[in-house]
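Only one structure is covered here, and it is reproduced in the block below.
Certain chains of the assembly are absent from this excerpt, and the rest are unmoved.
Just so it is clear, A, B and C label the chains in written order, and each chain counts residues from 1 on its own.
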Amino acid sequence: MSVKARLRTIVNGTDTRAGRAFDWAIIVLICYAIATLTYETVPALSENARQFLWISEVVITALFTLEYGVRCYLAERKRDYLFSFYGIIDFVAVLPFYLALFLGTEVVVLRAFRAFRLLRIFQLLKLFRYTRASERLLSALSECKEEFILFFFMTLILLFISAAGIYYFEHPVQPAVFSSIPHSLWWAVVTLTTVGYGDVYPITLGGRIFTFIILLIGLGVVAAPAGLIASALSRIPETEDD
Amino acid sequence: MSVKARLRTIVNGTDTRAGRAFDWAIIVLICYAIATLTYETVPALSENARQFLWISEVVITALFTLEYGVRCYLAERKRDYLFSFYGIIDFVAVLPFYLALFLGTEVVVLRAFRAFRLLRIFQLLKLFRYTRASERLLSALSECKEEFILFFFMTLILLFISAAGIYYFEHPVQPAVFSSIPHSLWWAVVTLTTVGYGDVYPITLGGRIFTFIILLIGLGVVAAPAGLIASALSRIPETEDD
Amino acid sequence: MSVKARLRTIVNGTDTRAGRAFDWAIIVLICYAIATLTYETVPALSENARQFLWISEVVITALFTLEYGVRCYLAERKRDYLFSFYGIIDFVAVLPFYLALFLGTEVVVLRAFRAFRLLRIFQLLKLFRYTRASERLLSALSECKEEFILFFFMTLILLFISAAGIYYFEHPVQPAVFSSIPHSLWWAVVTLTTVGYGDVYPITLGGRIFTFIILLIGLGVVAAPAGLIASALSRIPETEDD
């Protein structure tokens, strides 16, 4: 067995102990990368903490770059990997560091640099690659794909009707809060998802009756997809037992 | 094949490529009409934007009028189409523009004109006409129609009991907020749907215990229809596979 | 057929046209009684409105008393009806009026009179008597009775753990808001039902992490009964088709 074949067993497979250990190491590394990214945004960090974060950053990027290189080397068709979904994610995960390094962002483009950093959120998607359980969810989701699309469009339509209706009722009384239909859409989102922050709410009788009617219809539309996922998932284990 | 028959295949059918293209063109046109209607309510628009909206308005109305005419022409019994649900919607969608045009509303009846405009929301219902996926939802809904009516009445009864109860507990302490049972109904709607804006809430011990009991019962009543839709929908694909 | 037997067919049965008409008449009367009760609490009513409400009150009570008498007369065992669930409700529905009349509450015991009035909410329970659809819901509920009791106790335990935990975290920082465990229970109710008025919320790091953990566990516990009702109801129609 050549070195390349052995490496393939470790990096791509989950059958051997080494293969599983590699997958878990990558998951731990991603979690650590996310933890440092989160910690970095805390205001007024000490000099020591910043230095520690910088070293972490270098080590994480080095390891991710190494992984990217190995995956490239192991891929039978390099182009297929490079332009695959995960190939792009792996690339995007290391890009911000090198961009920040070569463009010298420490002083001038600091804010833009931060925005690039947030691209690293895509590293989280890697987690899905390393867990088999997600495959079952994906098949459950694909089973009721059409219903999701239908409910998505119904949600959009309902949001617009809600926004237009509440604008009609509340705009004359609260012109600052419900200043236009696009602004009223925020109220529609917050209300139909039942989040209800309380920053915008109707005060007229018409607006309140309208809210009641919209909620009666809307709760079913917005909450149904969660029920669909649950019932699709609860059917899949049964068929897998066969 | 006559011109009328060919037109019928395009306008009413979805089997040919031209038929599907026509349907999608109408959907795009409705979405565009909604987008301009939304944009129009933004306060302090520039002169250019207004002119652009006016031209859009004319073009949209012209196309909708054309579609209305063609559908009229193609219908075997003109009266059936004119007084059908979609016939009325198609008519109402173009009505506000002509009303505004012929009654000269630019200065005097501006506000009423806006109210007429909102009738165009009904255009959204057209979207349902142009998607087949909605048929499955409709059959799922009709399957558990009785349950919906039952839960609807239970919701109304529960809302009234909630409003009367909270009025009894909170009126003596918060006479301005819970001024009457009709006013307390707003609290009942916001609480039982779990929106919870925070504009009205009980502060007495009795009112809070009452809220807890009502929520224990009410969450099931208000949330159950969403579960019913989900389970009805998840049963339908199975029967369609046969 | 005797008068008594014919009356029984009308009052107790739903097979004849007259029986259904009687049931619907009672439902309309109850709805009207509720509407007047609601309207009565509106502050600053005109003299005309009050007079109208008073006449309505007399007519409603007369009709309900008549119904109560007829039911008494028709019952085979008078005692069984008088002490049955609906017998008590029928009695309680007419009681407040006579109490108010004979005790002369117009001036002195006005407030207590209002409290008596709210007893009329029990009239709403009559609605369940007059709808057959509710039987199916009752059988669905009785099917998963044990689960409801289990979830009810789990909700109570979870509420107490939430209240005690948040009291521990938030009391030192917000002593006025989270003054004791009983007060913290209000926060627990509002949070676990996801109503979230915003009158009480944690501000410490510990309290917020605790809230997150409690919500992760609690959402399933509080929302599950709604799902149970839905799935129990969606199974019943199938068995009835046999």
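The rule is short, and it goes like this: a contact is a pair of C-beta atoms (placed from the backbone, for glycine too) under 8 Å apart; a residue touches a chain by one contact, two chains touch by 3 or more.
Being a predicted model, the structure only gives us computed values, none of them experimental.
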item	value
Copy number across the full structure, from 3 displayed chains	4
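By our rule, only the chains that are shown with their structure count from here on.
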item	value
Chain closest to the middle [Cα centroid of all protein chains]	B
Length of the line joining the C-alpha centres of subunit A and subunit B, rounded to whole Å	30
Distance between the centres, which are taken as Cα means, of subunit C and subunit A, whole angstrom	43
Per-residue multi-chain contacts in subunit A, two or more chains	194-198, 227, 230
Touching residues on subunit A, where the partner in the complex is subunit B	143-144, 146-147, 149-150, 153, 157, 160-161, 163-165, 167-168, 171, 179-182, 191, 194-198, 201, 208, 211-212, 215-216, 219-220, 222-228, 230-232, 235
Contact set on subunit B toward subunit A in their complex	34, 37-39, 41-43, 114-115, 118, 121, 124, 127, 131, 133-134, 136-137, 152, 155, 186, 189-190, 193-199, 222-223, 225-227, 229-231, 233-234, 237
Contacting residues of subunit A [partner subunit C, same complex]	194-198, 227, 230
